[in-house]
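First up is the structure itself, then whatever we jot down about it.
Note that one protein chain is taken out, while the other chains of the complex remain in position.
Take a look at chain A:
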Amino acid sequence: MDISSWDGTISLAEFHVAARALVEKWKRVSSASPPWSWVSCPKQPWVASHEVSVEGYLSLENIILVSIKEEHDELLSFPQKEETSCSDKEESIDIATLVQSQSDRDEICYYDLHIVYSASYRVPVLYFRVYYSDGEPLEFEDIKKHLPAHSAKTLLDSKWTFITQEEHPYLKRPWYKLHPCGTGEWMKLLFQGDVSLARNGAAIEVYLISWLSFVGQVVGLRIPYEMLNQL
C-alpha cells in the first residue's frame, strides 16, 4: 500500500483482514480481557448464516468501562439534571444493592461495542449500547454522564453529527453510532504521520487497531499499550 496516495479508507475485503488481525492480536496481548469476536450475520433473513460468511461485524460485549475520576469531575461542571431515574432503579432492582455505589452516577454499566463496515464511507464505524446489570438500557442523558469529558463536550458542540442513535445495520435496532464522515481523513493523517506505519507494507493489519486506539477513547475504551507497541 502506497501511503502517500492513500485516502485513508479500506475496502470490505481489507476490513475483514484488519478484523481478523484485531481479533488475534487482542487475544494474544490482552488474554485477560473479554475477546473481540466476529459475528457472522447475513443481511437477508432467508439466507442462512452459515452460507455466507462475508457479512458480519466485530463484537466486544458486556464490558465495563470505568471512567477516570478527574474526567468525572470535569463532567460535573456541565449542567446536569438530577439523576432521579437512576435512584428509581436502585430501589426497584435487587441486584443494584450488590453494586457498591457511592452515588447513582457510579452504578456499574456495561457496554456492547460493535464495529461495522460502512460501504458508503469505506471505513469502520463504531456502534455501541450501554445498559445496567439488569439489562435496562441507559437513557442518552445518562450515557453522557458516563462518557469521558472530551466526548461529552464534543457532544454538546455537535449534537447531531457526532454520536446519534441509528439503526444497527445488522441487528435493526436503535444503537448509538459514532459518525464516520471524518474517519478516512484522520486515518490518512495518522498513517502518514507515523514513519513505521508508512514504511510497513502490512498496514492493513494494523488499520483497525490504530482506528480503535482513537475511536475507543470516545467511549473510554483503552487499548492495551502492547497492542500499539507491537505494531
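Simple rule for what comes next: a contact is a pair of C-beta atoms (placed from the backbone, for glycine too) under 8 Å apart; a residue touches a chain by one contact, two chains touch by 3 or more; residues count from 1.
We take it that contacts and distances are computed from a predicted model.
A single chain of the complex does not appear, and UniProt lists its protein name as "Autophagy protein 5", one of "Ras-related protein Rab-7a", "Signal recognition particle receptor subunit beta", "F-ATPase protein 6" or "Autophagy protein 5". Considering the full assembly, A:Val23 is the residue among A:Ile3, A:Val23 or A:Leu228 that touches the omitted chain. The residue touching the chain not shown here, chosen from A:Leu12, A:Ile64 or A:Leu156, is A:Leu12. Touching the chain that is not shown, out of A:Thr164, A:Gln192 or A:Gln217: A:Thr164 (per the contact rule at the top).
Only one of A:Trp38, A:Tyr110, A:Tyr131 or A:Trp186 touches the absent chain when the whole complex is considered: A:Trp38. Taking the complete complex into account, residues 7, 11-17, 19-20, 23, 37-38, 40, 42-48, 50-54, 119-121, 160-161, 164-167, 169, 172-174, 179, 181, 185, 205 of chain A touch the chain not shown.
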